[in-house]
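All protein chains but one are shown in place.
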Amino acid sequence: MNQYLLQLADNALILGHRLGEWCGHAPEMELDIALTNIALDLTGQARSLYQRVAELEGIGKDEDDYAYLRDVREFRNALLLEQPNGDFAHTILRQFVFDAYNYYLYQALAQSKDEWLAGFAAKSLKEITYHLRFSSEWILRLGDGTEVSHAKLQAAIEDLWTYSGELTIPNEVEKDLAQQGIIPDLNLLKPAIEGKMSEIFAGANLSMPAGIFMQTGGKDGRHSEYLGFILAEMQFLQRAYPGQEW
Amino acid sequence: MTSLNFEAIFQSKIDDEVKIEPKDWMPDAYRKTLIRQISQHAHSEIVGMLPEGNWITRAPSLRRKLILLAKVQDEAGHGLYLYSAAETLGADRDDLVQQLLTGKAKYSSIFNYPTLNWADIGAIGWLVDGAAIMNQVMLTRTSYGPYARAMVRICKEESFHQRQGYELMMAMAFGSSEQKAMAQDALNRWWWPALMMFGPHDAESTHSDQAIKWKIKRKSNDELRQSFVDVTVPQAEYLGLTLPDPDLHWNEERGHYDFGKIDWDEFWKVVKGNGPCNRQRIQARIKAYEDGAWVREAAMAHAEKKEQRKLQPEAAVKAA
Partner (left out) sequence: MKKEWPLWEIFIRSKSGLNHKHVGSLHASDAEMALENARDLYTRRNEGVSIWVVESKHITASDPDDSDPLFEPARDKVYRHPTFYTVPDEISHM
């Protein structure tokens, strides 16, 4: 269970971190605010999840120990979320693929047998619903907008699609929890997620790529090279000055 | 009515504390002064996101990361409230932004200093936002309605900024010796630039008299600076930090703190573009603007196509 909560937390933390990199540099000032809002939602979710893990483990760790004192191999986020921001098309595509998955996942988690998880998911679902609305609209804008934006979105799909599959390919932890009825069977969620994506893609004059090889491993701690740099930056103060209150 | 009459009516409204609203007659110079001041203020908020944004990815705890994200986001928000107020005067936001990017418009020089350690984030909230609040509280009573209303909103939000900064400074000043050293270092670097934020001495300030007559400003640069020093000294004492000014002491007779001479050469050097980060700040804004152009265009193109499809559903069907 803890491994799974850490996966949810790390997904939110790492994507929130990436979105935070945009702050002050977005394509329009209104977008600075919008992207930061999503970063705030996600970082807040990560915080709740780490707190829960700390409570379940009961060995005196706190939320920051999980975020700041684990190394790359202990992080459980999917590969997609650690990919660089790239241009705005990459950021929006990464967001949309994650939001579509996260929306259906959290809808199901809100029905979990685990009372805490169900409550947390129901609360977070409101935020995630908005994220999906935001990223869907932007997929439409970029896909339908100009030739340039269409081409950039297409390039983003080529770069990132290989990381989209991992989200819905269950690892051992997920299989086990699904069997216990604590989390949904990802194979059963997949049609709804893909349905949503192809609906939005159709509106954006894009087709869903097929036959792409899917990279996996992030959920089991086998990451791309990017994560190390994220952590080097994020954890710098905690590592350089251990054990202090900030 | 002659324009002299208009001007007399305008001034009597100002004297009677009646707010000037967007469509009211106003002297050209009043309009220009306001557009200049409000847009500079807006630019300052937007450029001001950069030094603090510099630490978002390195914030040392989740709590601090959320606070910093929310704070920098507020600055974007404040920039937008202010551009919105400037646009009520007939200015166009994109023109104003162009003036920033081409160096024609100024922004607060304080943001041309670098953030070098984590305590800088605390020092900015405490001192820079603290100094800004002095100015902004005065501006909630400024004579131009939309500007005053934007400032009311901003002031409500800014007090969180200053408090989080001071709280961060407390954590550092009362923390380990390394943290305390960071806090003192940050204070040493930000104190004088914060005092410079109030602008030149009254005797040298070019815009002050007219701005006070029009009640755009209600206090002089030196008055505001003195109030800031008076409230900040005890706050620094509480932290156990030393303000980097050997001439700073309480003057019983004046009922104020005396403080040392401000290095105005330094001030003008930074205003003229030679601060440590002037170039990087503007380049970052230019990059965001230029890299964002295709995104803004795409959104407009999509909106227009959507509008077209609404008007001519058959054409859309045929095209499909």
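We just call them A and B in the order they show up, numbering each chain from 1.
Everything below uses one rule, namely that contacts are C-beta pairs under 8 Å (C-beta built on N, C-alpha and C of every residue); 3 or more make two chains touch, one makes a residue touch a chain.
Bear in mind the structure is a predicted one, so any value in this text is a computation, not a measurement.
Trainee: Check the options B:L50, B:I67, B:L80 or B:A194 and report the residue that touches the missing chain.
Mentor: Residue touching the chain left out of view: B:L80.
Trainee: Among B:R31, B:R93 or B:H201, which one is in touch with the chain left out?
Mentor: Answer from the full complex: B:R93 touches the omitted chain.
Trainee: For chain A, which residues lie in contact with the unshown chain of the complex?
Mentor: 28, 30, 33-34, 37, 133-134, 137, 141
Trainee: Considering the whole complex, not just the chains shown, which residues of chain B touch the missing one?
Mentor: Listed in rising order, the touching residues are 21, 23-25, 73-74, 77, 80-81, 84-85, 87-88, 92-94, 146, 149-150, 157, 296-297, 299-300, 302-303, 306.
One rule holds for everything that comes next: only the chains that are shown with their structure count from here on.
Trainee: So the centre of each chain is just the mean of its C-alpha atoms; given that, what is the distance between chain A and chain B in Å?
Mentor: 34
Trainee: Which part of chain A faces chain B closely enough to touch in the complex?
Mentor: Touch list, chain A to chain B: 13, 17, 20-21, 23-33, 36-37, 39-40, 43-44, 46-47, 50, 63-64, 67-68, 87-88, 140-142, 144-146, 148-149, 152, 230, 233-234, 236-238, 241, 244-246.
Trainee: Chain A touches which residues of chain B in the complex?
Mentor: Within the complex, chain B touches chain A at residues 46, 49-50, 53, 56-58, 60-66, 69-70, 72-73, 76-77, 79-80, 83, 118, 171, 175-176, 178-179, 284, 287-288, 291-302, 305-306.
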